[in-house]
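This report refers to the structure that appears directly beneath it.
Complex shown without one protein chain; remaining protein chains in place.
A, B and C label the chains in the order they appear, each numbered from 1.
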Amino acid sequence: MKKKINIAIAGASGLTGTELVKLLLGHPYAQLEHISSRTYKGQEIGAVYPGIESRLAFTERIGPSQLKQTDVLFLCLPPHDSMHYLKEVLAGYGGMVIDVGSDFRIRDPEEYQKWYGAKHLLPEILDRFVYGLPEINSQRIKGAKYIANPGCYPTSVLLGVYPLLDSGLVDIDSLMVDSKSGVSGAGRKCKDPYLFIHLNENFYAYSPEGHRHIGEMEQEIESIYKKRVVVSFTPHLLPLSRGIFSTIYVKAKNIDAGLQALYEKYYGQCFFVNYSRAVPQIRDVAGTNHCLICARHDRRAGVLKVFVAIDNLVKGAAGQAVQNMNIALGFAEQEGLKLQGIHT
Amino acid sequence: MKKKINIAIAGASGLTGTELVKLLLGHPYAQLEHISSRTYKGQEIGAVYPGIESRLAFTERIGPSQLKQTDVLFLCLPPHDSMHYLKEVLAGYGGMVIDVGSDFRIRDPEEYQKWYGAKHLLPEILDRFVYGLPEINSQRIKGAKYIANPGCYPTSVLLGVYPLLDSGLVDIDSLMVDSKSGVSGAGRKCKDPYLFIHLNENFYAYSPEGHRHIGEMEQEIESIYKKRVVVSFTPHLLPLSRGIFSTIYVKAKNIDAGLQALYEKYYGQCFFVNYSRAVPQIRDVAGTNHCLICARHDRRAGVLKVFVAIDNLVKGAAGQAVQNMNIALGFAEQEGLKLQGIHT
Amino acid sequence: MKKKINIAIAGASGLTGTELVKLLLGHPYAQLEHISSRTYKGQEIGAVYPGIESRLAFTERIGPSQLKQTDVLFLCLPPHDSMHYLKEVLAGYGGMVIDVGSDFRIRDPEEYQKWYGAKHLLPEILDRFVYGLPEINSQRIKGAKYIANPGCYPTSVLLGVYPLLDSGLVDIDSLMVDSKSGVSGAGRKCKDPYLFIHLNENFYAYSPEGHRHIGEMEQEIESIYKKRVVVSFTPHLLPLSRGIFSTIYVKAKNIDAGLQALYEKYYGQCFFVNYSRAVPQIRDVAGTNHCLICARHDRRAGVLKVFVAIDNLVKGAAGQAVQNMNIALGFAEQEGLKLQGIHT
Partner (left out) sequence: MKKKINIAIAGASGLTGTELVKLLLGHPYAQLEHISSRTYKGQEIGAVYPGIESRLAFTERIGPSQLKQTDVLFLCLPPHDSMHYLKEVLAGYGGMVIDVGSDFRIRDPEEYQKWYGAKHLLPEILDRFVYGLPEINSQRIKGAKYIANPGCYPTSVLLGVYPLLDSGLVDIDSLMVDSKSGVSGAGRKCKDPYLFIHLNENFYAYSPEGHRHIGEMEQEIESIYKKRVVVSFTPHLLPLSRGIFSTIYVKAKNIDAGLQALYEKYYGQCFFVNYSRAVPQIRDVAGTNHCLICARHDRRAGVLKVFVAIDNLVKGAAGQAVQNMNIALGFAEQEGLKLQGIHT
């Protein structure tokens, strides 16, 4: 049996953090050693969240002494907190970093400032972070030391459009994305709009003029396609707990047939990304690390529609982070991710 | 006080039929006389649906003797049933007909056959039906005898795009519509996909290659705009009971400002269609006959986004039918429709 | 036509307050003149809550000058706030008061302090408040000047047990009540337990050792039955917006038949309280002022089960308040309450 990897999670009490804890507790080669939470410091995670089977206690902060024993450090911190924390500890830490937050996804500090409204504190290391979308970037993830885990929306959008980019089938400049996310996408923020009384029996669009995840989508499309593409992206909030469904619209150019073949050319060897002949549903992926994609040609309108479903907390966050760790360390991609869905 | 209008509803036990019953019971000038239901014939509607305050009993069918006393006949029947029924009774009926179903919305019998998969039984009277979207067609609705009540999705889409058509602000040929509907849009069909266990915590797109309501949208846009526009339309199913939220995407051409002014030019005098500065939410309109619209210019992408929220059972069906009756008969448009929303 | 009654509502922006606003806007003899809200002072209610059709603006406080023109003052304030406010304004106000809050339901100041944890500020006027449960107290409500509107749970429980108290059919001392309430029962409090992410797909009991509404239930049972009865009451939180379902258990003594007859003896003339042969469902009453009751004898166990469904915001709060006003002022009980349910 392989030697276990020592793991620390900074910010382990939020929705992404706890999802990651649950996955790593079931990972055969991971040893979860340190978890931090300012709110729950000193308490056992299984006491705070009875659904978690573990007696590990939260510490207030993962400090130098804990980092010394750590092989992989996951950051599940709010925007800006990852870079603050890394700035403090990076000098004394030699292990792998996987940022499940948003501070290291944008490689250009100016772009970062534009989308996140703050000056980046570690611009000099942005280049060292690999964008951890394994089905696109696996070669670079292998052996990577610093990984920026993609946002939930970009994961669904990039996986949906990747096979199209160089296909010549579509006019990629007309990309419009209508995404719908379950409430866990907003975390556990205690604000009026996230109250049950407000969201139950409700639905709406938000950030209509621009959402932070756009910068990340455009950066990665450019990185693959070698041309700048502007994405028109609109997120919506669904009255359910977990799942993202993205509907991607793009002008069709020369689609005769073979959409399934195209997607399978790219994803046929991928365990977690699958082409679905039927339009996927959120219930098909909830609780799993899978991404289901279906493309349909609306001939009348000359539009290609791509439907993508993921679980925002798994493939859109914690599951993908584990997948990245597996690839980076040379484990089988599926270790700790052989999850069965919640619904049947 | 005005003399009361005698009303009959064919197909009064479905979701649209019962919504109409509830509205007409509260209408000051309506006298609901006859309601039909094959399933519940002989039973009082208030016994079948305890939420309805009425002791009126369902008859199996609204026959000639009942039609003789009827001033307004509403049809809330499944596709194809309205034309079958009208074919049988029309010769002996001289009052007004408001078809809340889908058989008389498409004026061209060939188009009808294309979208609804059946030969029309009364092609000769299709022309006599006015398309009952009051905020666009009120002049033709006044005094009309035959009214085809719009579909729920077309109501949301047409109201959203109407002010844009002749505005010169957008490239109307790029129209893409992503609509999301609550489950009541599917009526009370007892099929596996509509089970609670299937829809709860779920979301998905359906009819990805074409939905019947497209024909209706394109017909009405052509009727206003005098040019054929192809609509790329994708409906989705929301895990909630009532409400439609449509997100409309169209390439922006010359938008400098004045979106609110534009919409208010068209709807400023309309009681039920209102421009909203904030993106509307389904909760804002549930239980009312209002349509809330907000438009936002995504400058980066050169796209205009129009957000429209309605209650599919009210403005998208029964409420609009009452509004049409009011206008046709010369009542104030709001009679019987001074509804307060379900949510605050 | 009767002269309209001038109405003021203190605390009109909460869930109960807005429900009351909606009802009074549709009341033929009510003229809503003043509504207060500290949070939304200066804003129009229809702008804050688009589902409400009204341009009336919130004032910060209903002061002496407004009270001078007021015939009926409704209080929809949090615990303790009603008595604070009344203490300030009562001297200068000569009209009717209907407290929809909880400060004037308990007539004994010591009992009040025990259940509400505060000294009562107006113990001298507690006796002047009539407990406004119309189906039990209508004689005292007629012409009353001060009315304490019952709590939502007590409304469901008292209506369920009232016909049993003197029936000799049950051993009333074994009363156990298991109530389940929708989330609107907690108002719009912005606290973690009321987040969508916490309540969705969840259910639990709360206040297991005692809930404030018990004092009110026991007081009113004693008032009717002339004996002290201890109620074992347990509230639970349902993942839905509106509705209470109470299941009442009591040892059966001599039940042979005639449960329906018994309930109809008490409620046969009541418009809003109805015996239902089938077990009622929350969907049957949501959006209405009705209370549906069904009693079943579990012969094997010697237990009578009484099932009661109400809409907590209507019959459990705002609707009952309007019903009380109607009775007190001599209007027909149903004025402004001819509501059709939300669901069919």
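The rule we apply is simple: a contact is a pair of C-beta atoms (placed from the backbone, for glycine too) under 8 Å apart; a residue touches a chain by one contact, two chains touch by 3 or more.
Because the structure is predicted, anything quoted here is derived from the model rather than measured.
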Sole touch to the unshown chain from C:27, C:120, C:198 or C:290: residue C:198
Of B:118, B:197, B:261 or B:278, the one touching the omitted chain in the full complex: B:197
Residue among C:17, C:51, C:280 or C:336 touching the omitted chain: C:280
Residue among C:69, C:139 or C:232 touching the omitted chain: C:232
On subunit A, residues whose C-beta touches the chain left out of the figure: 15, 18-19, 22-23, 25-26, 49-53, 201, 241, 276, 280, 283-288, 290, 292, 338-344
Using the touch rule from the top, list residues of subunit B that touch the missing partner. 15, 183-184, 186, 188, 190-192, 194-201, 239-241
For subunit C, residues touching the missing partner are 174, 176, 178, 180, 198, 200-206, 208-210, 214, 230-232, 234, 236, 238-243, 245, 247, 249, 279-283, 286, 294, 296-303, 305, 307, 309, 342-343
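Definition applied: only the chains that are shown with their structure count from here on.
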With centres defined as the mean C-alpha position, give me the subunit A-subunit C separation in Å. 47
Would you mind pulling out the distance in Å between where the CA atoms of subunit A average out and where those of subunit B do? 40
Approximately how many whole Å separate the CA-defined centres of subunit B and subunit C? 36
Where subunit A touches two or more other chains at once, the residues are 198, 200-201, 239-241
